[in-house]
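A single protein chain has been omitted; all remaining protein chains appear in their positions.
Every chain is named by a letter (A, B and C) in the order it is written, and numbering of its residues begins at 1.
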Amino acid sequence: MMLKNRTALSSLLVLLFGVVLFYIGTDGFQAYTAETARVNQLMEDKPQFPDVTLEDNKARKYTFSEFEGKYVFITFLYTACGTVCPELEMNMFGVYDRLPEEYIGKDIQFLSISFDPDRDDPETLDSYRKMFKSDGETWRMARITDKDELNELLDRFGVTVIPDNNGNFAHNSAFYLVNPQGRLIDVMDYKRIEEAAEQVTSILDDEAGDEK
Amino acid sequence: MESIAGNTVKTKAFKEKANKILGISPEDARLSKSYLTVAFIALLLGGFLGLLQGLNRAGMLELPTWLNYYQVLTAHGLLLVVVLSAFFTIGYFYAGLSHTLGGLLPKVRKMAWIGFWMKMFGFVLAVIPILMNEASVMYTFYPPMAASPIFYIGLVFIVLGIWMCSFGAFINVASWRKANPGQHIPILSFFATGVFVLLFFGSLPVAIEVFMIIPWAFGWVETINVMVARTLFWAFGHTLVNIWYMTAISAWYVIVPKIIDGHRWSDLLTRIVVIALVIMNITGGFHHQIVDPGISESVKYMHVFMSLAIGFPSLMTAYAMFAVFERTARKKGGKGLIGWFKKMPWGDVRFLAPFIAMAAFIPAGAGGIVQSTNQLNQVVHNTMWVVGHFHLTLGMTVVMTFFGISYWLVPYLSKRVLTPQINKLGIVQTIVWTLGMVMMSFAMHWAGLLGSPRRTSYTTYNDNATALGWDPYLFFLAIGGTLLMIGVLMQVYAVFNMMFFAPKGVTEFPIADEEEGAAPTPKWTERWGLWIVLMLALVAMAYVIPLVGFLVDAPPGSPPFKTW
Amino acid sequence: MRQAQYGLVLLVILILPPVANLLESIMITHMHMQMPLLVLAGFLIAKFFQIKYPQFFEKWNANGLPGLLLFIIITGYWTIPRTMDETLTMASVEAFKFFSLPFLAGVPLRDSWPKLSSFWKNGIIIFFAILYLGMGWLYIWSPEQLCNNYLLIEQITLGWGFLTTAVCMVIYLGYSYFIDFTQYETES
Partner (left out) sequence: MHRSEKVWLLLSFGMIIGFMLITGYQAFALGMGPPSHEERIDPQKVDETAPFDRPGITKIGENEYEVVMTLQIFSFTPNQIEVPAGSTVHFTLTSKDVVHGFQVADTNINAMVMPGYVQKISQKFEKPGEYLVLCNEYCGAGHQMMATTITVK
């Protein structure tokens, strides 16, 4: 009798350990993939966009402070990408298209950043942007030529980029929203265009309301 | 309990006695004799074609247009690597099954005959297009080179015939196990089980490959995935040669100790070697693809390990063999470290041939280990070195063991005896063969190191200085080849003499006993299902990575080409 | 005791950085080679603990179920995509892997296995076969990349690895269902 209780007790302990382990390992049953965990972490940390030098599709060079005072809607891509990036940019256009026109360019800036600066020179970026009806002004495409700066940014925003052996990259994709103070405030699923557009609109509406 | 155990011992003893007096049943003997006959005719034809090639390669013989070098090479490979080896292996193991399991079941005998005719039919189908120069694609038939569809259909029948024989063997072994609960499968049948398991599972990938090729060769499908086909081929191609090797070592472990009047090596370790070879064999084939594109370096490295792992049971075998020699010689009064050397029956071809075969496996195995490592493979891949290597392993280690077996197996089957004259002929044959092979394979290894490619008819590449530098070695190759042809003639003569003309008499099937007082072998060695599952798991582990890569990330396929 | 030494040597070899990096560089070898080998190392090392602390196992793992449960929890934990990802980026998670798989999965498995009835033994194989079929399905047909540190093609490869492993388990189950070992292995 005693024995049976003991094994029951140890089973219970093991089970308890399991629950704790899974709880810790998945941030309280929230994040089963590193990607969700990463997004959750980002929302908590709200990292500052580092002061990197961008070179855009018109070969203009400026730092990120160029956009101070505006929300910045960001995606990360490389133009040679045949899989996710075109979809990502199409969806970005979807968001761009759904936002009330008065905010565009004034309260919010669209920015696509390439993490393949060797191949994505301003010329390439300029022809690439046209495929997604980007005007090159309120929605710019830019590269970061300094590799250290680029890595700093990718690291801070949790963008993983692994080159494969064929000149392509595996990378995670999302919409990133940076507030006027340069802090990352939201990471959104790039497949849910409507949701992202509504989210951004409501943020911009609030902001506009405050000003009035 | 005891009385029952005593009873089985008694029936076993009775069966053994009956076997000794009556020998193998005439039906079983006819089956094995037919297989051996085909094997040695294939040796004769294949050997002759080999000679033609050797002479041509050395620039000493121009082949007629209606029988070109590549036709000859395709037929040579098929005859010797597939027909000779498969027919000998099946004939030998079926005789072994019949002898150690108390006769073949009538059903199994029928299956073996059906298998025999399927293989013959398939072989004829495959040879016709080769003779018509419609299938000069080599034994490896890499797509997108496309032979006549008939060639592939022939291969399908050969594979089906082999499966028939495999299933026959499984049925016979299973029925014996049911009738003899609690006993280990006799060691020779244990080897046979391993060999047939590998024959079945090893030929599965090539069967899949051929089923991919046939509709494409007919033109019903436009393109084929060349890397998938190639990978499937090597999953089979290397397993096949290891199966022949395993057949040879069965004779080393089981037969040779009896011939030198000794005992078998530890039964448990022998069975572990068989199990290890079965589990690890199929994954070893990938080292043929070390310099292929499309596979990452780390995957290749993993495969180097899988290939080298097969070396481990082989090294165990080497120890076991020399230990048996030493132990036997000591019993006979041999002294010192190499005292065993003097006490061996060197004048007995049944010992001499397999012994030299074993000795040849030392450099052959070492060459194999060298070749399956990344960087060294890159030096010798597809050069004459490789040809030298497999003539040393197959032509010497395996085939010479087969020759040694034939000097007792053929008389045993035909109820005749090995006469002193034939024994002497055999000794001379062994020496001729050894000289020929040593010369030829040495020349091949060396020419290969210098860069001479394999599977290439005589050429000086426009009198290129480098290519001209290979010629002296190729000349040696031709001399070796000529000696080998003499050896083939002697061997074939000996076999048919023993089969039809030697004096009648009783020949023993030499199976060595275990050392007295040997510890009983644990029962788990008999869990064949488990070994097969482990083998499958390892195969899955090894082949899932490259195959998924080739299939999911496939480039557009290739249409068929006839480039000859 | 010799077994335990072999296990320890195996564990040390697996922890060596070049070996660990090589095995972790391919997703499928990470999960289907390194992790099982770690469990195997623990399985061998278990002898040491069994000899040293027999009462502990006798007391707390009398019927083998707690050990089995622990084994399932640990191996299950390491099939979560996130855990694999994090071993590559966080040293602490990697250290936990090298500790948990041998000592919290391998050791209890060794102690539990002989104590379990064939019902439980087959049950666990069935459980893993189903789990692996599910994992295979998830990895092959999931539209999303589940791991940030591995390419999508590697994820698909791992999926097929899960499926083939599951198939092997099913074959084994069939084999042990249809073939009665006792028929061959015990003297009648």
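Going forward, a residue touches a chain if its C-beta (ideal position, glycine included) is under 8 Å from a C-beta of that chain, and two chains touch if they have at least 3 such contacts.
Source: prediction; values computed, not measured.
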item: Hidden partner chain, touching residue among B:Ile369, B:Val417 or B:Ile511; value: B:Ile369
item: Contact partner of the left-out chain, one of B:Leu232, B:Ile260 or B:Ile290; value: B:Ile290
item: Hidden partner chain, touching residue among B:Ser85, B:Thr100, B:Thr239 or B:Asn377; value: B:Asn377
item: Listed residues B:His238, B:His263, B:Lys300 or B:His445, member touching the removed chain; value: B:Lys300
item: Residue touching the undisplayed chain, where the options are B:Tyr458, B:Phe475 or B:Tyr493; value: B:Tyr458
item: Hidden partner interface residues of chain B, rising order; value: 68, 70, 136, 138, 142, 144-145, 225-227, 230, 289-297, 300-301, 304-305, 308-309, 311-312, 315-316, 319, 323, 369, 373-375, 377-379, 381-383, 450-451, 453-459, 461-462, 464-467, 549, 553-559, 561, 563-564
item: Hidden partner interface residues of chain C, rising order; value: 18, 22
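Going forward, only the chains that are shown with their structure count from here on.
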item: Category of the chain touch graph - line, ring, star, complete, other; value: line
item: Whole-Å gap separating chain A and chain C, where each centre is the average of the chain's CA atoms; value: 36
item: Touching two or more other chains - residues of chain B; value: 296
item: Chain A: positions in contact with at least two other chains; value: none
item: Complex contacts: residues of chain B adjacent to chain C; value: 1, 4-5, 177-178, 181-182, 296, 298-299, 301-302, 523, 526-527, 529-530, 532-533, 536-537, 540-541, 544-545, 548-549, 552-553
item: Residues on chain C engaged by chain A in the complex (per definition of touch); value: 59-63, 65-66, 69-70, 73, 77, 80-83, 85-86, 89, 144-152
item: Partner chain C, residues of chain A touching it in the complex; value: 3, 6-7, 10-11, 13-15, 17-18, 21-22, 25-26, 31-38, 160, 162, 164, 170, 172
